[in-house]
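See below for the structure under consideration.
Every protein chain but one is kept in place in this view of the complex.
As written, the chains take the letters A, B and C, and residue 1 is the first residue of each chain.
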Amino acid sequence: MNTSNTSASLNVSVWRGTSDGGEFRSYQVPVQSNQTVLDVVTWIQQRIDNTLSYRFACRVGMCGSCAMTVNGEPRWTCRTHVNNVTENATLEIAPLRNLPVIKDLTTNMDPFFDKWIKAGGVHEPSALRNDPMVPVNPESKARKVASEGVECINCAVCYSACDTVAANPDYLGPAALQRAWTLVNDVKHNGKNTVLSAVSESGGCHNCHSHGSCTRYCPVELNPMKAVAGLKKSTVLSLLRS
Amino acid sequence: MIKPGRSNPLWLAFVLHRLSGVVLALFLPLHFYVLSLALTSPAALDNFLAFSDLFVVKVAETLLVLLLAVHLFGGLRLMAMEWLPWTDRQKSLAAASVALGAGVACMFFLKVI
Amino acid sequence: MLDVRLYLLQRISALIMAPLVIGHIAVMIYAVQGGLSAAEILGRTQGSLWWMLFYGLFVIAVSVHAAIGLRVVVHEWLGLKGIALRLFTSFVFVVLLALGLRAVMAVTAG
Partner (left out) sequence: MAERIEERDTDILIIGSGGAGLFAALHAQQTAQPGTRITLAVKGLVGKCGCTRMVQGGYNVALGNGDTVERHFMDTIEGGKWLPDQDMAWRLCEQAVVRIHELENEVGCFFDRNNDGSLHQKAFAGQTADRTVHKGDLTGIEIINRLMEQVLSRPVETLQEYRAVGLIPTADGTALSGVLFIDMRNGRFVFVRAKAVLMATGGGPTMYKYHTPSGDKSMDGLAMALRVGLPLRDMEMVQFHPTGLLAGEHTRMTGTVLEEGLRGAGGWLLNGAEQRFMFDYDEKGERATRDIVSRAIYSEMRAGNTTPYGGVYIAMSHLGEAEVRKKFKGMVKRCADCGFDLAGGLVEVVPTAHYLMGGVVVDVDTRTALDGLYVAGEDAGGAHGSNRLGGNGVANSTVYGGIAGEVMASDIKGVTSFRDPDRSILQQEYERATAAFTGNSNAEVSVSELRYQLQEVMWDGVGVLRTAESMHSALDSLTDLQRQLLEVQVPDDNRAFNLTWHDWLNMQSLCEISEVIAKAGLARENSRGAHFREDFPEVGDLDASYFTVATKHADGVAVERQPVTFSIVRPGETILPEGEPATLVG
């Protein structure tokens, strides 16, 4: 093993437990030169306490499986360099907020995805596989707006950051609403009105208070707050028109 | 544990807006009641107005107007963010609106004293 | 706990109030110079249809606005929901409207 630069160490406290309760436990992890928060967690599981549970898959910021609360803030851990988040050589790692905990650092993400679907976040075809593809001008305004939110990795960082989700468990949350907004702007989507009415119900986009935490923490630098605002406007306009 | 987002200027703007809204909503029935006194006993109203000449009461009233201004501009800011083409400068907008609110209140305060 | 209708009502009422509040503050700043008296207030407002409309509109808007506003706060911070929440919203609305209209009558009727 190449264990260069191991003289210094980090004080890491990691939340251990389930939805029924738990506590922080402390570990000492050697500092390495290229080390992400996921690597710290891995080190603990592989070498200090092999009962620790956490989740990851791609390890490069594409799958959105590895998000945790690091020093109080939600982050993708595979792309968070330890140097950018440690304070006084201390790290506090907890599961994401606003989702039920399965064990230790793993959460049950079902509510997040259920809401994604509930917000109407599914494409409804306007053409079938034997039809030619619809030409779409990449420079058109609608396409640009839709593209702005389409690269979401559904990591639930925004969902965890949002205080409105914390206060109002029915609220669909920023990511689901952002997906709904891309569909509203997608010329190929056939169910624009279905989406607009789905997000107009009592847990819908109108509950957002523009805290902006979603936009602030989104690791891929999307702007769900703007998308939600777009939905508020569109739903009102469509209500006034009808 | 630190709650995410609480160091965010937009979150602070939200809290300010909410607290001002709630305080205003609590104050409003009182305000209405006092004004209704005009109907039932103008003397009581005068008494009250005299009472409101007291410095502390002045400060409290100033605070309320300040809250109203904060809430008003906060609300306008919010609606601008929701409805108008959104710019990345909204954070400064938030700050500016609070400053404006404070400005109005100060003006009021200066004229009063 | 807002759907699009409540949201719209809250925003519309806010937009209605915005000029009214600015107007009201302006008048107050002007009026308080030299102190307030009942007679002074009443002298300006009583018998004026314009002031009645001005404050009447404000009261209606603010009752709607504050009822919806408090509804959200109470849901998010106190966890009230369902029928209780609906009753609460209606209660706030009715109380504010009644008190408000009475005050408008007091200062503008006559």
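Operating definition for what follows: a residue touches a chain if its C-beta (ideal position, glycine included) is under 8 Å from a C-beta of that chain, and two chains touch if they have at least 3 such contacts.
Predicted model, so just to flag it, every value in this text is computed and none were measured.
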Chains in view that touch the one left out, judged over the entire complex: A
Of A:Val12, A:Val70 or A:Cys152, which residue touches the hidden chain? A:Cys152
Footprint left on chain A by the chain that the document does not show: 1-4, 32-36, 38-39, 42-43, 45-47, 50-65, 78-81, 83, 102-104, 106, 109-110, 113, 116-117, 121-139, 143, 146-147, 150-154, 179, 183, 186, 188-189
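The criterion applied here is as follows: only the chains that are shown with their structure count from here on.
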I'd like the Å distance between the centres of chain A and chain B, where a centre is the mean of that chain's Cα atoms. 35
Where in chain B do residues touch two or more other chains at once? 18
Out of chain C, which residues touch more than one other chain, so two or more? 11
Chain A-touching residues of chain C, taken from the complex the two chains share: 1-8, 11, 72, 75-77
In the complex, chain B residues that touch chain A: 1-6, 8, 10-11, 14, 18, 78, 81-83, 86
Quick check on the complex: what are the chain C residues that touch chain B? 11, 14-15, 17-18, 21-22, 25, 28-29, 32-33, 35-39, 41-42, 59, 62, 66, 69-70, 73, 92, 95-96, 99-100, 102-103, 105-107, 109
